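One chain of protein is taken out of this complex; the other chains stay put.
Take a look at chain A:
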């Protein structure tokens, strides 16, 4: 396997981990937030370096130049491939902008130490190909939010219940798969357990209650960081997609579709901004899963593009809401708050990120949404229609939220409401990426298409899915011929 020119993967995982230790040693100093921002910035730079290095190699996958942990793990544990190469800088960026948009007054409530540990775990998860290590990392990543809920003295029962089931399903499912002889029944049961685990972590209806609960009880920053990198979708990609039979993928697609429409509709009836955001995220992340389970190159490309778009735009949308919440406490959507005059930059950014998340033209989500719908229509026309309806509902929600938060009678305040320099930088970085990705989408789409092709090939070479892929292809060709006639 080709090698990167520098151990980007491991260094990028270790920097936030050591950063957490450093923050712990610093204690409650005033400068702790700046240190955390610097650590996240360095981590982002490392992941970008990894992406650049990986692209320059021109291979489908690569591992580190020399491994620090060679003595502990086998050599191929941390591998970067076309799928994860973009997810890593995206995840690092999500952490950076979230930390940057944390007001100093709110820093004590939002644990920077746990955030950096989470970042390390997320980056390790996205870099991991070895199934058991991936499962361990997925389970370990659920611990920091639990610790935060405990420290905030909130009821953790819903979160613990869901995550315990998730962990159990993962472990039992993969153990069963490892020990099965490959016969269809045993592999199917194991696959079903893994699928259920991945769906639970993705918050698919009706297993989504932990997400709304987390948004209610955890800090907004932690909830954003635990959900927007779409780790559940990554679990689907790595653990379920390569081995799941077509009927299982279709079932996931139907559930994801129901979640997308349900999330869009529920977002519209919420009376509080956090919950609205949670359902919006649920709806859009489900659309990513819909695309993943179409298992056509176009559908997969659309899903991977949507993945980037959801990560960028909904993080931006979330941190804007968080900035507002940090100033005026929880944001009610029952009334109009009239904040546009006091925070013009954030109001523009709120609208931009909201529109990007629904795939508005000239933003990063547009082409992804088009590809996703195109892929869906090609395979199941009704799916395409439902995707459009979900997007329409989310679109109505976004403008409704914009109007509720930023329009209405203006109130004079004693609290400074304008965006702070760190917030401005975070906003500008995301704006550039959202508009840049929307106006010049070809490089991103081409790279995502390569990743989608490789995933399709991987599925075709897997003996468990080979036959079904062949059948699906024949079926698709037949549908195409029928349409042409």
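Operating definition for what follows: contacts are C-beta pairs under 8 Å (C-beta built on N, C-alpha and C of every residue); 3 or more make two chains touch, one makes a residue touch a chain; residues count from 1.
Going forward, contacts and distances are computed from a predicted model.
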Record-based protein name (UniProt) of the chain missing from this complex, from "NADH-quinone oxidoreductase subunit L", "ABC transporter permease", "Penicillin-binding protein 2" or "Glycine cleavage system H protein"
"NADH-quinone oxidoreductase subunit L"
Chain not shown: contacting residue from A:49, A:242 or A:338
A:338
Cross-chain touch to the chain not pictured, restricted to A:113, A:217, A:238 or A:459, is A:217
Extract the touching residues of chain A with respect to the undisplayed chain.
155, 157-158, 161, 209, 212-213, 216-217, 262, 265-266, 268-272, 274-275, 297-298, 301, 327-332, 334-341, 344-345, 348, 355, 360-362, 367, 370-371, 373-374, 377-378, 381, 384-385, 388-389, 391-392, 395-396, 399-400, 403, 406-411, 413-415, 428, 431, 441-442, 445-446, 449, 453, 483-484
